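With one protein chain withheld, the remaining protein chains of the complex are depicted in position.
So, subunit A:
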């Protein structure tokens, strides 16, 4: 039985761990405020909050998630909040709801609850509020009617209100102001009790592994499921029907640390955790700007780095980024044997991996760039945010005295796999930083790629676009390029 809290109710369900939280909430619990818009994380109508008990057990950290892509199993031990769980007494509105109504931010209303939940998640966030972060909290919500300007005005009002929020124990203030009901104060204790009951005192993450319930054969068959943001788009029916191994909450697969000159990420690290990691920011100060181009706030809070790698999409943003960082993955098979593989060697052909079925990514490692290194990520998609790239590219260059000492250029959307431009990168080493060098590299790169025309652009466009994005990498060094 899968235990968690849904609003103020303790839930114990035997629904499959790979089924969606959305279906559970709507069709098993009949909480109809959470809407179905697309079932692929692209509209935000199904946004809920998922609260996780902090390691010290004193607080719960809430994140917005699209429940259509949240495996029910990932709710285990957590506090799932739908709009029914934040509604105040009939006839009264929370400040978030009030602001949206006042500014006319709700037209047909179908997307509205998603916005309410995202903004409530922002209010509950432990991070400081700024106009930008407040807006970013609703960047995964689509309003077709489209009330964005009204919603922006509502967000501004809220953001000003939230500046009064005290830094320490904000929950009491939030409850006092009516953002959330009073029962939220009891959640740390309730989740702690749940954790103790589930583990009998053992490490929580171990209890979340389906290991004891699965025999060896089943375990081998088990579908490894991370954030769910790919698998629940691609084959939700299958994921629901088979046993799954949940990795999202395995503590051993989390965390970002630096070991000497190497940075090590747990496989279940999310894009959002990358953006907020001090280790990452010290090595890659521009990372938040790059990752802002990757999906949306809720999806970044769900999708894992290893999931992006293993999905093997030729335009996986994180894959392209880590290819240029020279990352390698640590693979572990069911017998516990481990091996390291350069990320660039993981991809054999379209969605074909150099990995056996029972191997699982446990860690990702890459050499920390030096601050003098050039690192850049570029992405162009039809819509700048919450879209899939037409072409993306990353570059890492180490330059000493005007000469390129080392280079990794990567390119997505221009071949069947996420591509490390090996020949171009190799040729660059030893070349002076000059317009001629770049021109030659651009020509070489065109010979390494094989884009095809599809819904994200024609072959001609993708070639031109990669040419432009590679140029963009070098522009800070050579402003005269264009």
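Simple rule for what comes next: a residue touches a chain if its C-beta (ideal position, glycine included) is under 8 Å from a C-beta of that chain, and two chains touch if they have at least 3 such contacts; residues count from 1.
The rule is short, and it goes like this: contacts and distances are computed from a predicted model.
Q: Can you pick, from "Branched-chain amino acid ABC transporter permease", "3-hydroxyacyl-[acyl-carrier-protein] dehydratase", "Molybdopterin-dependent oxidoreductase" or "Septum site-determining protein MinD", the UniProt name of the chain not shown?
A: "Molybdopterin-dependent oxidoreductase"
Q: Could you tell which one of A:82, A:273 or A:301 touches the chain left off the display?
A: Checking each option in A:82, A:273 or A:301, the one touching the absent chain turns out to be A:82.
Q: Would you indicate which residue among A:147, A:170 or A:266 is in contact with the undisplayed chain?
A: A:147
Q: Against the chain that's been left off, what residues of subunit A make contact? List them.
A: Counting over the whole complex, subunit A touches the hidden chain at residues 30-43, 45, 69, 82-84, 87, 93, 96-97, 100-102, 104-113, 116, 135, 138-139, 141-152, 227, 229-230, 233-234, 237, 294-295, 299, 303, 307-308, 311, 313-317, 349-351, 378, 380-390, 413, 415-417, 443, 446-450, 452, 454-458, 460-461, 463-465, 467-469, 471-472, 475, 482.
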